[in-house]
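A single protein chain has been omitted; all remaining protein chains appear in their positions.
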Amino acid sequence: MGRAHSNGYNRITNFFPELEYTPVLKAVCSRNAVKVQAFADQWGFESIETDWKALVARDEIDAIDICTPNDTHAEIALAAAAAGKMILCEKPLARTLEEGQIMVDAIDKAGECGVPLKTTVWYNYRRMPAVTLAKQIVDSGKLGKIYHYRANFLQDWTISADLPQGGEGLWRMDVDAAGSGVTGDLLAHCIDTAMWLNGAITDVSAVTETFIKERMHQLTGKVQPVGIDDACIFHCHFANGSLGLFESTRYARGHKALYTFEINGADASIRWDLHDLNRLEYFDHRDDSIVRGWRSIHVTDGDQPYMNKWWIPGCGIGYEHSFVHQVADFLKSLETGGDCSPTFKEALQTQKVCAAVIDSANSRSWKDTNVDSDFV
Amino acid sequence: MGRAHSNGYNRITNFFPELEYTPVLKAVCSRNAVKVQAFADQWGFESIETDWKALVARDEIDAIDICTPNDTHAEIALAAAAAGKMILCEKPLARTLEEGQIMVDAIDKAGECGVPLKTTVWYNYRRMPAVTLAKQIVDSGKLGKIYHYRANFLQDWTISADLPQGGEGLWRMDVDAAGSGVTGDLLAHCIDTAMWLNGAITDVSAVTETFIKERMHQLTGKVQPVGIDDACIFHCHFANGSLGLFESTRYARGHKALYTFEINGADASIRWDLHDLNRLEYFDHRDDSIVRGWRSIHVTDGDQPYMNKWWIPGCGIGYEHSFVHQVADFLKSLETGGDCSPTFKEALQTQKVCAAVIDSANSRSWKDTNVDSDFV
Amino acid sequence: MGRAHSNGYNRITNFFPELEYTPVLKAVCSRNAVKVQAFADQWGFESIETDWKALVARDEIDAIDICTPNDTHAEIALAAAAAGKMILCEKPLARTLEEGQIMVDAIDKAGECGVPLKTTVWYNYRRMPAVTLAKQIVDSGKLGKIYHYRANFLQDWTISADLPQGGEGLWRMDVDAAGSGVTGDLLAHCIDTAMWLNGAITDVSAVTETFIKERMHQLTGKVQPVGIDDACIFHCHFANGSLGLFESTRYARGHKALYTFEINGADASIRWDLHDLNRLEYFDHRDDSIVRGWRSIHVTDGDQPYMNKWWIPGCGIGYEHSFVHQVADFLKSLETGGDCSPTFKEALQTQKVCAAVIDSANSRSWKDTNVDSDFV
Partner (left out) sequence: MGRAHSNGYNRITNFFPELEYTPVLKAVCSRNAVKVQAFADQWGFESIETDWKALVARDEIDAIDICTPNDTHAEIALAAAAAGKMILCEKPLARTLEEGQIMVDAIDKAGECGVPLKTTVWYNYRRMPAVTLAKQIVDSGKLGKIYHYRANFLQDWTISADLPQGGEGLWRMDVDAAGSGVTGDLLAHCIDTAMWLNGAITDVSAVTETFIKERMHQLTGKVQPVGIDDACIFHCHFANGSLGLFESTRYARGHKALYTFEINGADASIRWDLHDLNRLEYFDHRDDSIVRGWRSIHVTDGDQPYMNKWWIPGCGIGYEHSFVHQVADFLKSLETGGDCSPTFKEALQTQKVCAAVIDSANSRSWKDTNVDSDFV
């Protein structure tokens, strides 16, 4: 993810020259000095660090971007908050709800004695133009009363039993580093988008599965039990009375990163699919009945979200652009004094749902999420 | 459904002339003599009855086709079984598991003293050529170990609060006549296909919703509580270790009759969609990696199931053909002495899952289905 | 095609019971007595003939349906016209424009002394519900000024060099029997639909190709030059100022019977595809710009053409239904006294375009079509 974030910062001058603030890449930190220097050269960082504490200690740095494995988010965030720095954190916010709560508390505390600390969590899909357009459509009321929300995030990269767990490039397979499997990695995205578009999820009933029970651990060299969830399914209620349905897996042969969502309202419906990220599907029941159908909207026109920054109609953009948009919105929030959603506090709500999902699966029972009632 | 069944019988001579047995439409029964005579004229029935008991009593009739509302299935079936007649029954088999069990018991009893009674239930989607092809692919082992099965059946015809419940053309809205809402009407189809393709469902966790709580009842003229489920979602385990996910609703704006299913195996995946019923999607991981992708198979070639009976490659067939195929297979079973699946006993397994689903939703807990261990 | 026509007649009582006239299948004719008797039994014909002249001579027969190879259309039609019988003729009307003109003249002459003879040519695609809907949309003016019309008909069944020409099931490969290759067989359909929807084609510039120059002839047993066009492409002008583009081939690997057309107007566009025959794509520029896109209309609702005769919304129909619709419209024309388009005279206009196309390809020059100025 370091590449996607770095690209985000590097594109601002080119595509958002009107912004008041511009990112300056003061330093990048990683344990291997040789590798991190190469990375710094590649992405234009002025200096390197091999100890993140040194980085946080540097006075001329205003913002810390955390894109390390999940098990380090809390510690780094707490230090950064204590140092009064703005924080951009990879998703999920933390491994567990408890860790996330500590992080939010630290931000609150840091903000008590003056200006609140700026935070944002990289739930980047909100800023895919087609997804942002979905938000505009929902907010316009065009959908009418909402009945159903469904989302899935399907991958197939861990089907082989020979894939090790843990270690370089594979920490997502290690429950200690990741906190959970697809729930925190993939469903967290689905939940973030869902609550942004459709409001709070109030209770959940989930099932998880670990299809391959033991894998060799890269760090220990031993075959060990797998602690993560390979697949997770849950249904739920939203505060607005609609039903939700979510599924994620890394065992859906044929799907590389199929994040899709669909919302059905009394008057209209929308759906989106990451594999065709420049399109939004829209059905409007108010269309004349004989010519009514799902519309395939190619979201590449200048009057559609963010698209006046890019190319001509019909010419799509890619995955990384959502990160550029989030950087731009973060910088804009410095101008306007608003938030760059989701803040840590907002991302904590997603964490609550993830925790309830895991809890529900483990206990084979419905669980309340305790998402803030004034959320969204 | 009377039209779809009648069409099925009428097409046999034209498209399956090689069959040993040919249906003879001796009589059709309905309460309104004028209407039923018109129906008989339209579909070539030799005579009419207005009392189904008179029909069942006629000696020259070998088989009874039940396509009345669900609340009459059991009574008619019991009488037909007692009279030793073959029975073809609309799905779901019955309103409840208990009713279904009584029907199966009656068939068993009727068969005790001689030849077993032939039965079949009109789970017609099994005989869509693309679905039958899916079965062939599953049975060939091409998919490898199965990880996921998901299906949904989405409609949008009951969203208006002005739609009455019960009465002419609307008995599906009346819980007394229908037994349940989308669970028995739509999910029953999904479950039947699922267990046919992927084996027994062992336990379920479900949620149901009735979005519009009261509707005017057409028969009483009064606004009454709605007893059916407007929507139902459940996840489940299959006996083979795969996870299942099912959803049905009549509140998914934009979907007329979107029955879809998808199966993900370690080696390959398939999916199907009733709105494009002549196509089967297929992904094979063994394809050369750089040219690997989901294949859209247009199931209209003579070497694909049933398609040597119809037109030239590329020229699709429609919804009603699945009923023709079921009649043909039923007649064939008379020649061969085999079963025309699903029999009453097989359809009872689907009834068990439906019952567990409703029970799970009502109790907010997981429920075992008790599907026969030797089933499928 | 005899099966598709016979099915058309057989379905009327079931699906169009309100019509005043009902087809009675008096006799079917073919040279092989055994085979034709089997066909008669299968499709409900009262009697058989093995000499078509005997059939035409029978007084109790009111209408002759010609579904023999193209080289026999004219002779049979002339005899039928002389006998004062209504004629339904497979497309194309004839092998050549000259033959077609003789047939039209014969009909005119037969009609001179009284009631004009009813004729129709089986350009069945007009009566696919989605195509009929396209006609309604065009006629409503929704498209605005038309700029472009494009159509193709792509197949792949003759790629093998081992496929013989001529004889049983292969007369379409024999230029003497067929008159031409894809031009008369496939482009004729495209041209018929095009002029029905978009008016007269005035001039054409074409190219044809015969990829495999010699094939064994099934009747002679000898390898002979192939006389048909394997592929044909042409562009053209329509009388309304729009540009047309047509392509057909039997060498497009992967396409079984891909007949597609698209019309682009100043305000809206439509397109259709035989492989997904229940769908019509529609784009309306007047839609609100941010939610504008191609609509995929599933043409299965009761307010869409012919669909009140069939099943419930979402449940598609197939290829053969277009023939049922043409029979119904033909019978209806007997009630109303109107025409069942296309009549021989209308189909002759398509013949003119086909002739100009072949002539253009042979002479490598533009050719006027001389389509009647008052046509359509």
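In this document, chain identifiers A, B and C correspond to the written order of the chains, with residue numbering beginning at 1 in each.
Heads up, the rule we're going with is that a contact is a pair of C-beta atoms (placed from the backbone, for glycine too) under 8 Å apart; a residue touches a chain by one contact, two chains touch by 3 or more.
These numbers come from a predicted model, not from an experiment.
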Which shown chains does the chain we cannot see touch?
-> A, B, C
Determine which one of C:Cys67, C:Ile102, C:Leu163 or C:Leu243 touches the chain that has been left out.
-> C:Leu243
Give the residue, chosen from B:Ile137, B:Leu170, B:Leu274 or B:Val371, that touches the chain omitted from the document.
-> B:Ile137
Given the contact definition stated above, which residue among C:Arg150, C:His189 or C:His217 touches the chain not shown here?
-> C:Arg150
Contact residues on chain A toward the hidden chain run 4, 6-7, 10, 13-14, 17, 38, 41-44, 155, 157, 255-258, 274-278, 298, 300-301, 310-321
Touch residues of chain B, complete complex, unshown partner | 133, 136-137, 142, 279-282, 284, 287, 289-298, 301, 303-304
What is the set of chain C residues that contact the non-displayed chain in the whole complex?
-> 147-148, 150, 154, 156, 159, 205, 207, 209, 211, 231, 233-235, 237, 241, 243, 245, 247, 249, 251-255, 264-269, 283, 285, 294, 364-366
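Everything below uses one rule, namely that only the chains that are shown with their structure count from here on.
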Whole-angstrom distance, CA centroid of chain B to CA centroid of chain C, is 37
Starting from the mean Cα coordinates of chain A and chain B, work out the distance between those two points in Å.
-> 41
Interface hub residues of chain B, defined as touching at least two other chains = 255
